[in-house]
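Of the protein chains in this complex, all but one are displayed in their positions.
Moving on to subunit A:
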Amino acid sequence: MEQGVDAQEYERQQVRLLDMLSNAAPTSAHVHSITVKGAQRTRDSFVLAALAPAFKARTFASVLNRVQEGAQNLTRLDIFDQLEITVDTPQDPFADRNEAVDIILNVKEKSRLCIKTGTEVGNGEGNMNGSITLRNIFGGAESLQAMASFGTRTSSAFSLLLATPLKSSPDHMFDFNAHSVVRNNMATSSHEEVARGLGIRLRSVDRALNGIHELSADSTWRCMDRIADAASLRQAGHSLKHSITHTFIRDLRNDPLLPTKGHYLRIANEFAGLGVVGDVHHWKTEVEASHSTEVGEQLALSTTFRVGLLYPFGEKLTLTTDRFQIGGPLSIRGLQTNGGGPRDSTDALGAEGYWSGGISVFAPIPKVTREKGWPVFLHGWLNAGTGVLSADRAKFSTESATDVPSNLPSIPASIIQSLTNTSPTVTAGLGLVYRHQIARIELNFCLPLQISRGDLVKCGWQLGLGMNFL
């Protein structure tokens, strides 16, 4: 009984507060001062910069909105456990008592040190990892993260990342990173790769395009060794790559793991070979677009298309590590991992031009998905795609092959021509999809419909585990 009275009282107070706010909203007001309480390490100037737009507000509503936006940005920076805002009448006797307000921020800072360990399975590999993060090291939400991971394909990876927000905004992050990775490509390309590098990156939210821009510059020293097959021996040795990369990502899907509505777009461009330093010179571009829609009440249809082009400048061969790999449960289903595209005996050489596309239909399993609430769906799919090397383009040229020497420098148009003249690998199948909290798991029965000789086909059951499926 008492509870009922409390609830009614609470509701009445809510309504009164809303009335007060809506009555006060249009009245003119301005911020007289902002005080931060409870911040020991965070610089006042940093918090004030996040709330600075509030000083420009001239109505009570806009003051509240701007302060709230600023507070949200501060929360997203992951430095405070608690953040409370109090709006008060000004303490300053000289302040305009009718319009001026004081903003008081009560914060509780998060602990400076964060240590994490874990195991991850996804995108065709498993690893165990650990990281140490120092938060808010200089009082401006700067973080220093040291990470180490050991996995099945990435034998070991170490990285050090110093990140800082620009203008106190989580929308604009700048970081400096140092990385060292040992990748074991024995299973697919008979070599091991060690890559060590330094890079800087600027990550920025674009509200107009509803996406994220990422601009990075990177210098990496790669060393390919432990060559196990003659097909890959020319890949061996050292290479220095200096590159500038721009990536735009727009993700408007309702669920990144198993979307039923929305679209996704990723455009990545890389220019390698700045000046005379470094021996990798290429332009690399890759676009991925995906669209998901509901068909009727039960079915969801998802379409994905990926296309990539690697255009080398000069006569030096591109390296497998820079090329595109196709095939596998996350790429073209029904092919083994890196089992499509140009190959030499057992080795995947990688493609300098590729495309792949897929259509998937998801349907709930009667009496399981809805009734029991298990995130398991029936899945039918059709995948297609192919990849080519520029050295082979004479083969696909419409002119006589004898007129076109195969060692000509590659031209994007001719790679595209080779791509359009090559019959794609087409596979289809049926299976089950389980949407786990951290990854999507697929078990499919795959049937290759059309293949290119040399493709490593997986006819029958195939298990897929990852985040980014075709």
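Here is the rule we use: a contact is a pair of C-beta atoms (placed from the backbone, for glycine too) under 8 Å apart; a residue touches a chain by one contact, two chains touch by 3 or more; residues count from 1.
Note that in this section contacts and distances are computed from a predicted model.
Not shown: a single chain whose UniProt protein name, out of "General transcription and DNA repair factor IIH subunit TFB4", "Trafficking protein particle complex subunit", "tRNA (guanine-N(7)-)-methyltransferase" or "GST N-terminal domain-containing protein", is "GST N-terminal domain-containing protein". The hidden chain makes contact, of the residues A:113, A:208 or A:277, with A:277.
When the full complex is taken into account, the listed residue touching the unshown chain is A:227, out of A:107, A:195, A:227 or A:332. Interface note for the absent chain: among A:238, A:370 or A:436, the touching residue is A:238.
Contact with the omitted chain, checked across A:28, A:152, A:254 or A:345, is made by A:345.
Residues 221, 223-225, 227, 229-231, 233-240, 276-279, 341-345, 349, 386-389, 392, 395, 422-423, 447-454, 457, 459-460 are the ones on subunit A that touch the missing chain.
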